[in-house]
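I'd like to ask some things about the structure below.
In this view, the complex is presented without one of its protein chains, the others remaining in place.
As written, the chain order gives the labels A and B, with residue 1 at the start of each chain.
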Amino acid sequence: MSDSMPGRPDAVLTLDAAAHPADIVQRAAYRFSDVLTVELDRNGDTLVCRVYARDPQRLGSAIHDLRAEIVDQVLRARIRDETQDLRNLVLSVAFSRTGLAGPAA
Amino acid sequence: MISLRGRALSATLDRPLTRELWRLVSDKIPGPDEAVIGSGGGTLNVVRSGGDAGPNTVVLPPHLDHLDGGDIIAVSPDGRRIEVLWRARSRHNSLLLTERCDNYCLMCSQPPKERDDSRLLRRASALVRMLPPTAHELGFTGGEPTLYGSGLVSLLRTATQCLPDTEFHLLSNGRRFADPGFTAEYASVRNPRLMVGIPLFGAEPSLHDYVVQARGAFDETVSGILALAQHRQRIEIRVVLQKNTAPAIVEIAGFIARNLPFVEKVALMGLEMTGLARANLAEVWTDPYEYRNELAEAALLLRHAGIRTDIYNHQLCVLPRRVWPLAVRSISDWKNEYLSACMSCSVQEACGGLFASSAKHRHSDHIAAIPHPTPRAREAISSAQPQDMVMPAPP
């Protein structure tokens, strides 16, 4: 996410690092990569997220959207982890020869 | 419902009858399993209610006077009780195989009874051997016929051998087909004219299990349908619209279209006001007028999924016109009734009318004559292609 990082960020978000792993914040930022880029720094228990706007005019709503998106990404990650095994089970059944109908379901 | 059984007005028999099933003949020398209708010289004579009781004669109760040559009846050994099993002039004959059932549907028209009635299965097997090979269609109902397991399969095998051109329709709650061994055995009958009709009352377990009053039924029924599909068996799904299922009808149709698109047919059926439906009226009755739009949406959704879909037991005046082409002119040829509103209706010919039981007990408050001459029935139903599912190989 680093185009040409100018010195001063246009905004800085401080997040609880335990609840917001860096890759999740990156995923959220990726969805707005047409509007902004971010730089992340872990600082003890906090994650510092420096935001650089491509178009400073649109920064206000973009920050708001980014925050909401980070929350959603946390949820997405949780669902993904939680359902990982079921997903694999569905795939293995889908491409097995007989489906679940056999004795060992 | 017209009673198809009754007490003989009189029976004059020398000795108890040794056989139960008799085919009625009118104008020829009777064979050993044939009874003459009218006066004649057979082992058994059957006369209509006005006739004279001669020797070896049973006199029919008036409501069975319509019986005629070709019909098959069961007569009790003393000649006192008569039951009609086959009406030669009807295209909709069906045989009750048992009154036992492992479901207990809120609106069951044939409330289950828990007792051994396997004589019904033996009788059906004997009847099938007596039917003319020209028999058009024969239904097997219950109760739940699959409770017999292999016994049912033998009946189907016999039927297939004796009546190679007859269409067979088995009505089942489908749960037994979740057992792969049973389904394989059923499929081994290999009759392309055999179809099984299975009711489905929800798109997930809670609603279906409630309606059929049996926990775990949905999973077994749907697994059964999948197992039948794996064996390429012909399947019809029946959905009865009542108070609980009507609000979910689009969801149920969507579920079928997406998960079970391989079924040959879906029947969307109006409530029959008999049996438990009357006892549970408050829990099951809903006016079809209230759900007519959802019913139409569901029916067309299924059609677009390539599934033949028919609407039964619904009067045209409570159906949106775009689904009139899917409405099947009723019920059966001898149960139709019409209300006074129907007399001035322009589509009475095409309409199914009402079940006699509905006419008597409960029907839509919105039965109203369709004033205009034959309205343009929209053919808007596209020629949808059947969709296949990629079924796993049979186990």
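One rule holds in what follows: contacts are C-beta pairs under 8 Å (C-beta built on N, C-alpha and C of every residue); 3 or more make two chains touch, one makes a residue touch a chain.
What we mean here is this: contacts and distances are computed from a predicted model.
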By UniProt, of "FAD-dependent oxidoreductase", "Acyl-CoA dehydrogenase", "Dipeptide ABC transporter ATP-binding protein" or "His-Xaa-Ser system radical SAM maturase HxsB", the chain left out is "His-Xaa-Ser system radical SAM maturase HxsB"
Of the chains on display, those the missing one touches are A, B
By the document's definition of touch, the residue of A:D10, A:E39 or A:D72 touching the omitted chain is A:D72
Of B:D102, B:E137 or B:E297, the residue touching the omitted chain is B:E297
Touch assignment to the omitted chain, from B:T43, B:T57, B:S125 or B:S223, lands on B:S223
Touch rule applied to subunit A and the missing chain gives residues 27, 30-35, 68, 72-73, 75-76, 79-80, 82-83, 86-87, 89-91, 93-95, 99-101, 105
It is residues of subunit B that touch the chain not shown, namely 104, 202-207, 209-210, 213-215, 218-219, 222-223, 226, 244, 247-248, 251, 254-255, 257-259, 261, 293, 297, 300-301, 304-306, 382, 384-385, 387-392
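Methods note: only the chains that are shown with their structure count from here on.
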Taking each chain's centre as the mean of its CA atoms, subunit A sits from subunit B at a distance in Å of 57
